[in-house]
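The other protein chains are all here in position, but one chain of the complex has been omitted.
Chain naming follows the written order as A, B and C, and within any one chain the residues start at number 1.
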Amino acid sequence: MKKYVLDLKVTANIKLNDNYVLLKFTTLNDEVLPEMLPGQFAEVRIDGSPNTFLRRPISVNYIDKSKNELWLLIQLVGVGTRKLSEKREGNTVNMVLPLGNTFSNPNPGEKILLIGGGVGTAPMLFLGQSLREKGFEPVFLLGARSSKDVLQVSDFQKNGEVLITTEDGSAGEKGYVTQHSVLIDRHFDRIYTCGPKPMMIAVAAYAKAKGIVCEASLENMMACGIGACLCCVEDTQEGHLCVCKEGPVFNIEKLKWQI
Amino acid sequence: MKKYVLDLKVTANIKLNDNYVLLKFTTLNDEVLPEMLPGQFAEVRIDGSPNTFLRRPISVNYIDKSKNELWLLIQLVGVGTRKLSEKREGNTVNMVLPLGNTFSNPNPGEKILLIGGGVGTAPMLFLGQSLREKGFEPVFLLGARSSKDVLQVSDFQKNGEVLITTEDGSAGEKGYVTQHSVLIDRHFDRIYTCGPKPMMIAVAAYAKAKGIVCEASLENMMACGIGACLCCVEDTQEGHLCVCKEGPVFNIEKLKWQI
Amino acid sequence: MADLRVNIGGMVMKNPVMTASGTFGYGEEFADFIDLSCLGGIIVKGTTLRHREGNPYPRMAETPSGMLNAVGLQNKGVDYFVKEIYPRIKEVDTNMLVNVSGSCIDDYAITAEKIAALEKIPAIELNISCPNVKEGGMAFGTSCKSAAAVVKAVRKVYTKTLIVKLSPNVTDITEIARSVEAEGADSVSLINTLLGMAIDSRTRRPILSTITGGLSGPCVKPIALRMVWQTCKAVKIPVIGLGGIMNATDAIEFLLAGATAIQIGTANFIDPQITTKVVDGINEYLDRNGCKSVSEIIGGLVV
Partner (left out) sequence: MADLRVNIGGMVMKNPVMTASGTFGYGEEFADFIDLSCLGGIIVKGTTLRHREGNPYPRMAETPSGMLNAVGLQNKGVDYFVKEIYPRIKEVDTNMLVNVSGSCIDDYAITAEKIAALEKIPAIELNISCPNVKEGGMAFGTSCKSAAAVVKAVRKVYTKTLIVKLSPNVTDITEIARSVEAEGADSVSLINTLLGMAIDSRTRRPILSTITGGLSGPCVKPIALRMVWQTCKAVKIPVIGLGGIMNATDAIEFLLAGATAIQIGTANFIDPQITTKVVDGINEYLDRNGCKSVSEIIGGLVV
């Protein structure tokens, strides 16, 4: 897929809570946004932030084709994401996109579970929409600290059933995603996951034990985002692979996680 | 005079033309602004500008005591001044002030000419106001490229007679300040000047030839602004002196200019 | 449009803008963003005799106006390069150079010899300055004797343009430059990365798996510029300048300091189109200043 360096214009800045902002972007001259796939990401340049020298990788959260809009869900963790979250309607942001691979296509009829934790729910929305369009009925399992951190629920609900766990029990079941009863009660053929590494490892261990196909989307530190610097590598059965190019999505069988 | 590190709040951002912005500031909690003297300056921190590591020295343009306002006149020359000029009402800017010395007190009854060129007119307004308050009748001679670069004329006029030269003749007399007829037609006892170095050297040469007391305000590159780093020195009869501490105002007799 | 051509030890380039090894992949990664044939040269990833997996993750830390890397020469080895990669890139209409590294002198020589056989590779850049590998690498570039020994061995088997990339982690880089010049190097390129370190105060651990790594980006530019200027005065062979070049103005500063060509590294990560922008920027500068050829500004610093 062809990659672009683009200035995109903010069309909306929606504060979801103290730690999360949803930014919507469109093109400057009404050209159609480049085609993007679920799991892919953008390398976003953060201007006006002396301590943010490198671009920041941010997943495609959603593509609203009808409005020609790209959504990015931003968790405010440091200076870069904070600066980005200050962008207002009309501001432009420079991005390199679309980057990385995508999730594999499920086989017809498969029951699919999408597990997202924290900001790792971001790519799950786009993936869920895409699966829905292809005729699947994805189930979403979203994990968060507490109810206020469960984001974009109504958007998820448009694309499938939504299950929730929170660490404090303030929404859905109490505990971690891997403790949700659905994992005991129901059968899935395929799991896609994105979230904090310990969560993904637990999900992978569950999938492996049950013999379920499982793909995880990794978030290694990146410099270039395009496979040129070899900084973002993950150790795999095939050696060091670039998360930015051969990933971010990997079948867990390929990874060397201790599961 | 005690120096302060202060966050000041922008109360107005007035675009004077494509190259100049007038910023007005007040304190955050209605405390009275520190006392400042004509010729003194502030070291202004420029946030959100990766290429502006050091503070930028900016002269006190005017103190509006009735409104508790500090005015800074900014010429947009590089990234730092441009970033500063983007500050809007309500934004805060961090400054170290007041820094440097001041112009000497004239003797009673002296005829005083204030010559400013380019952004060097900035300190002349505050100086003129202060002289006026002390009962003098300062004459202002302002030099600029063309009429649109002649700034704050009505403010100057409140404090004395205003004469103008422009390089293209679009306002006042055509030519450089040192070619203005007033220098031939009238007698002055004292000249204060600030502007581009070649202009100040020409003014100094004129003053010296005529035996007129003359003080010039220099604009050497600064790192600290408080006499700690010794980066901003000017070669003088007393050796290398700091423009930020022993200056910025020097009697031309003290300087080693070739005049 | 000024004449931008320069000559590095017999290798003619359309313009003085090259890409720095390890920051531009094999060029292919940037083909979506720029027309590769507009570049003076592309220096591909550090290549070693044998396959190397490089260092464990994490390999990167962001620093004020720069970054540390500890990639450690991950590459599939020279044979893989010859068989798989060379055929893919050999038709790119620019100078394709290979950056050669080794953990002993023989490795350097054998690798160089294998690349000498590739028709469309007009030059190699000997990396005697990689701070991210345990044996060899930077060790060769920090003493005149070992630097000279590597170059001597490679010079015997490699007759095309031989560029030697110098380490800035030395007391006097001009000494090393002179010693490789004496062994027949056609050019020196500098600087490689400066050895640095980053610590996470929260975890109390080094950020890089290797503890230390190589610093690059605009933070090192003042040091690079100084070393290029010193080296240009010390040797007669052309010098290729790099280290922190982010735009055409930076590139012009290196040319003024005496560099015949320049390389762009880390800046490719910030703007994947920066290389061609720098070519355009140099051209505009020359036009604006009434220069007919880039040679008019090379070494043109007024001191």
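Assume a residue touches a chain if its C-beta (ideal position, glycine included) is under 8 Å from a C-beta of that chain, and two chains touch if they have at least 3 such contacts.
Note that the structure is a prediction, hence the values are computed from the model and not measured.
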Original post:
If the full complex is used, which shown chains touch the chain that is missing here?
Top reply: B, C
Original post:
Hey, which of A:Pro50, A:Pro106, A:Gly175 or A:Pro196 is the one touching the hidden chain?
Top reply: A:Pro50
Original post:
Among C:Gly10, C:Pro87 or C:Pro222, which residue is in touch with the absent chain?
Top reply: C:Pro222
Original post:
For chain B, which residues lie in contact with the unshown chain of the complex?
Top reply: 2-5, 45, 50-55, 96, 220-235, 239-240, 245
Subject >> Contact footprint on chain C, counting only the chain that is left out >> reply: 61, 63-66, 68, 142-143, 169-171, 194-199, 201, 203-206, 211-212, 215, 217-223, 225-226, 229, 244, 246, 249, 252-253, 256-257, 285, 297, 300-303
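Criterion: only the chains that are shown with their structure count from here on.
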**OP:** If we define chain centres by averaging CA atoms, which chain lands farthest from chain C? Would you check?
**Re:** B
**OP:** Report the inter-chain centroid distance for chain A and chain C in whole angstrom, where each centroid is the mean of the CA atoms.
**Re:** 36
Original post:
Using mean CA coordinates as chain centres, what's the chain B-chain C distance in Å?
Top reply: 47
**OP:** Any chance you could list the residues of chain A touching two or more other chains?
**Re:** 50, 53
**OP:** Could you list which residues of chain C touch at least two other chains?
**Re:** 65
